[in-house]
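The complex is shown incomplete by one protein chain, all other protein chains being positioned as in the whole.
For clarity, chains are labelled A, B and C in written order, and residue numbers in each chain start from 1.
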Amino acid sequence: MLKVGICGGSGYTGSELVRILLSHPGVRITVITSERSRGRRVGSLFPHFTGLTGLSYESLIPEKIVKKADFFFMALPHAASQEAVSFFYKSGKHVCDLSADYRLKDPRVYETWYGVRHEHRTVLKRSVYGLPELYRSRIRRARLVANPGCFPTGAILGIYPLAKKGIVDPDSFVIDSKSGTSGAGRKADSSLSFCEVNESFRAYAIATHRHTPEIEQEVSRVAGKPVMVDFTPHLLPVNRGILSTVYARLTGKYTTEELLTLYSKTFGKEPFVRVLDEGRFPDIRNVRGSNFCDVGLKVNERTGTVIVVTAIDNLVKGASGQAVQNMNIMMGFEETSGLNHTPALP
Amino acid sequence: MLKVGICGGSGYTGSELVRILLSHPGVRITVITSERSRGRRVGSLFPHFTGLTGLSYESLIPEKIVKKADFFFMALPHAASQEAVSFFYKSGKHVCDLSADYRLKDPRVYETWYGVRHEHRTVLKRSVYGLPELYRSRIRRARLVANPGCFPTGAILGIYPLAKKGIVDPDSFVIDSKSGTSGAGRKADSSLSFCEVNESFRAYAIATHRHTPEIEQEVSRVAGKPVMVDFTPHLLPVNRGILSTVYARLTGKYTTEELLTLYSKTFGKEPFVRVLDEGRFPDIRNVRGSNFCDVGLKVNERTGTVIVVTAIDNLVKGASGQAVQNMNIMMGFEETSGLNHTPALP
Amino acid sequence: MLKVGICGGSGYTGSELVRILLSHPGVRITVITSERSRGRRVGSLFPHFTGLTGLSYESLIPEKIVKKADFFFMALPHAASQEAVSFFYKSGKHVCDLSADYRLKDPRVYETWYGVRHEHRTVLKRSVYGLPELYRSRIRRARLVANPGCFPTGAILGIYPLAKKGIVDPDSFVIDSKSGTSGAGRKADSSLSFCEVNESFRAYAIATHRHTPEIEQEVSRVAGKPVMVDFTPHLLPVNRGILSTVYARLTGKYTTEELLTLYSKTFGKEPFVRVLDEGRFPDIRNVRGSNFCDVGLKVNERTGTVIVVTAIDNLVKGASGQAVQNMNIMMGFEETSGLNHTPALP
Partner (left out) sequence: MLKVGICGGSGYTGSELVRILLSHPGVRITVITSERSRGRRVGSLFPHFTGLTGLSYESLIPEKIVKKADFFFMALPHAASQEAVSFFYKSGKHVCDLSADYRLKDPRVYETWYGVRHEHRTVLKRSVYGLPELYRSRIRRARLVANPGCFPTGAILGIYPLAKKGIVDPDSFVIDSKSGTSGAGRKADSSLSFCEVNESFRAYAIATHRHTPEIEQEVSRVAGKPVMVDFTPHLLPVNRGILSTVYARLTGKYTTEELLTLYSKTFGKEPFVRVLDEGRFPDIRNVRGSNFCDVGLKVNERTGTVIVVTAIDNLVKGASGQAVQNMNIMMGFEETSGLNHTPALP
């Protein structure tokens, strides 16, 4: 049994890691941290775990907990993660970092968008961007994986086949994304209170969201040239799910059928990407609680635009599920271990 | 034009007072207070008011604002209201207090349930409980009205005809109430965040909710003997509305039709109580945004129990609407002035 | 008092017309029709109207009801409206048609998108597209107004200043819209049941929605050349509201501030368009129940794209409210009569 630690376990990604790992046959959670809830039982903070785990939160003292596990999931806030990740990595542990700290390869881009310097650049160089559909073989050999952001996961998977094939104008990407409220985390913020979100819908961080450079980094790499995108997130009055509607100008004439064939070939063997039949489009509810990314698309033959729609559960494929998928790859488990959740409808 | 002040205007009852008073033909808001938002425009804190009012928040300095208005709505937290209400009252102003501070006639009961002493007992003696359907003539002569709590409003209106007529066992009242989340106020509290309330439902403050003694005070008075009730509030994943399901043992044989006739007679001339036809029951959505209290009932002839269901909008008839209704009565306006909102469905 | 008839009054646009007209000081509803609910009281089908109107539904027999009113709102399904509108128009009545039948000036375009022939082309020629912000003076002289679709209203108002000024590439419009579920109408359809919509989010009618040619007609006219747009509607799990996120490539360098000035100048005197300050963006909840269209925008200086966001209540500015606004203009009422609803939050 692999001994696993979770640093930052009192948020939604932390509790979701617990949920997934409890059903993983090869893993045991040996330590979970939270400063505010230290000493408290996990089942007391999250009553849905009542009777399912005896774990209690402890303080994140790296020197103390490093011995307790061989694999660490880091679910700390951005910037706070830099130091701790570096410590565990240098101690020889395997690490999957769910923060943004090790995703952007260029530390200047990181500094521009996150407003803090990157102090661990040699470690940063060793990190692999943890999108298995693009980087599986590198993840297999990595000891540090930077788990992708929730928006980038859905956006990049939607764009990847088009950009790789080079059949769209790379300067034309419009990514209009809509996220469930758990994407904002578990916090006391009156703008996230029930009455402020329910029966509401709004865009936020227009043209300034921090996931923009992450999408651009990966799309640029695939496109083979620097690409900038228009990315607009919106807040949905649902608990979970991200739906991204991606628009791109086709450089030639293609049918919906031809592009669906391209997508099916690209993702055919992927265990967690489901390319939908022509005429079918994703709904966030169809992936809820699961690690799936559903993809549908349509060519608008009148305008020459392709519209790709992807749906993920932001807490699973967009965070904790993908983190476990990365762990499975890094540690030689079956890639789908612990991730066989069937979405529950309605 | 009556000059009106709102003390504590940055919460939901405060903003709802603004909404209602903006459409009142005989009133002008001349001052509105908020400590945290002082200096800020009302339309900036509440963007739905953009372009509708030029008001800005100021600090609640009683000596300073007392001159600015002739009628004061006090929408301050419990306990915080005591002093300010007393000041405005003693300054000769008309006051409608939306807090609980002047509702309980017995200061010991107040102290037991609210944990603070009542320091203004002579003023307390002058306050009238502001449920117009029970106390209209006294409200007309009052200079201080204690606006009822949201749960008591729905519960008492449902119980009143039964208790007055003396046809149920007064010790048998079970009041099972369900409230929309705006009843908890506008605050940063992670247990009220969207993800914690949406797709959720729970009881709270079982057998200990502070609205219990308020219900008991009024039911006891009508029943002519001390009455204790079982009252359980629940939190509904909706913005607005309280539905109360009230159970009581009938002391004789009555049909649903007979009791509906009793209710219709009791409330026949009330502008804001709608007694529904046999077979019809209230839904919170039918009163949303309005000052109506809808009432339906059914006799369970198998068990001898009468089940009464009432629905109000907790922010209107349960708070700000009823406060304006009280102001209308106190100041000689048409009782329905500013309160002609038709519920908007869906 | 103007005598007003509503044909097709059992849907959401019909009930919303009732709600608005009940508060209109110059109007009396003299007839309301519904085939399925004929003989039934309006307050029985829509219990929120209990006690507010004594109206009952009757059958739509044009010859019979034509005498009962001088102004007719037609809220019938597309295609079904053609004949009835023509009849009332030819009978000398004033008509506002909420269906799509008289919006598209080119009957071939109508036939292509709606699959039926237009049989009343001479009447079609007399109809004016009822977007007051673009056509106020023509509406004033019209006897037949085609009330715009819900999506086109929000989209065109967002695009209009850009297209008129000619500062964006007219072939670059991407309109990503999200609509509350009342936009689908009031019907028994399992795909619209609570459990299928709640906690769900999906795109639909991608590249094929019938509001596309309506948007294109108006944008082409303003741009002075034929324009095609990418328009994708999505279904939001809320009752009311449409938020449209519009993307367009700027042909020169402009700041957010410059474009907001352009919008403020364009809409400065409009009673129902609110251009938001820089850094502020619309939320559907801020316009709920009201006739407002809120507009915000941002220039993405990295990509040269302008992102415009508009929010309307699909049943008010997107349907019944705009219809009453058109009636007010046509019949010489104050343009805001009956439309002074302050949004109710939360």
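FYI, contacts are C-beta pairs under 8 Å (C-beta built on N, C-alpha and C of every residue); 3 or more make two chains touch, one makes a residue touch a chain.
Treat the numbers as computed from the prediction; the structure is a model and nothing was measured.
A.B. asks: Out of C:141, C:187, C:253 or C:269, which residue would touch the omitted chain in the full complex?
C.D. replies: C:187
A.B. asks: If I consider the whole complex, including the chain that's not displayed, which of A:58, A:176, A:230 or A:283 touches that chain?
C.D. replies: Among A:58, A:176, A:230 or A:283, only A:283 touches the chain that is not shown.
A.B. asks: With the missing chain put back, which residues of chain B would touch it? List them for me.
C.D. replies: 171, 174, 176, 178, 195-196, 198-204, 206-207, 228-230, 232, 234, 236-241, 243, 245, 247, 281-285, 288, 298-303, 305, 307, 309, 346
A.B. asks: Where does chain C touch the missing chain, residue by residue?
C.D. replies: Those residues of chain C that touch the unshown chain are 12, 181-182, 186-190, 192-199, 237-239.
A.B. asks: Which parts of chain A are in contact with the chain that was left out?
C.D. replies: Within chain A, the residues that touch the unshown chain are 12, 15-16, 19, 22-23, 46-52, 182, 199, 239-240, 274, 276, 280, 283, 285-289, 294, 340-346.
We take it that only the chains that are shown with their structure count from here on.
A.B. asks: Of the chains shown, whose Cα mean is nearest the mean of all protein Cα atoms?
C.D. replies: Chain closest to the assembly's C-alpha mean: C.
A.B. asks: Using only Cα atoms to place each chain's centre, name the chain farthest from chain B.
C.D. replies: Farthest chain from chain B, going by C-alpha centroids: A.
A.B. asks: Which whole number of Å gives the spacing of the CA centres of chain A and chain C?
C.D. replies: 39
A.B. asks: Multi-chain contacts in chain B: which residues touch at least two other chains?
C.D. replies: Touching at least two other chains: 12, 182, 199, 239.
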